[in-house]
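Left out: one protein chain. Kept in place: all the others.
After this line comes subunit A, so read on.
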Amino acid sequence: MLTIDQATYDRIVAHAKRDHPDEACGIVAGPEGSDRAERVVEMVNAAGSPTFYEFDSTELLALYKDMWSRDEEPVVVYHSHTATEAYPSRTDIGLASEPAAHYVLVGTREHGNNEGPVEFRSFRIVDGEVTEEEVSVVPHLLPLTKE
């Protein structure tokens, strides 16, 4: 299950709506091993396309170096589908390379840039296998328990 706080959910949805009809993409980083989606990083879709997304290679390196320096990892990798259902395509599956991440798909085909509900679905993609999981939107993530 993906647990995500309302503010993070809203930011991802707003990003997807803003970039429609192009695919929007980004990540939510969190402490390594914590499974906590804490820090949204909107990325530029270097493909600038309604049917494809790709992080710019230089920005990709900067993103990972920043995460490494904070002991973070990508907890969520998100992108939008603007004309098709919010389900990973064959290419999405083939290129998925973060087995520990939640792959979030936002579908904007119904309302585009406008107000209105979107599809918001989460998947695990491991070794080419897709498993959909429940999404639980909570007001706030629980505070980290200190050992």
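Heads up, the rule we're going with is that a residue touches a chain if its C-beta (ideal position, glycine included) is under 8 Å from a C-beta of that chain, and two chains touch if they have at least 3 such contacts; residues count from 1.
Here is the rule we use: contacts and distances are computed from a predicted model.
Not shown: a single chain whose UniProt protein name, out of "MoaD family protein", "Ring-1,2-phenylacetyl-CoA epoxidase subunit PaaB", "Protease YhbU" or "Monosaccharide ABC transporter ATP-binding protein, CUT2 family", is "MoaD family protein". Per the touch definition above, the residue from A:Gln6, A:Ser49 or A:Asn113 contacting the chain not shown is A:Ser49. In the full complex, subunit A touches the omitted chain through residues 23, 25, 27, 43, 47, 49, 51-55, 57-58, 60-61, 64, 73, 77, 79, 84, 88-92, 95-100.
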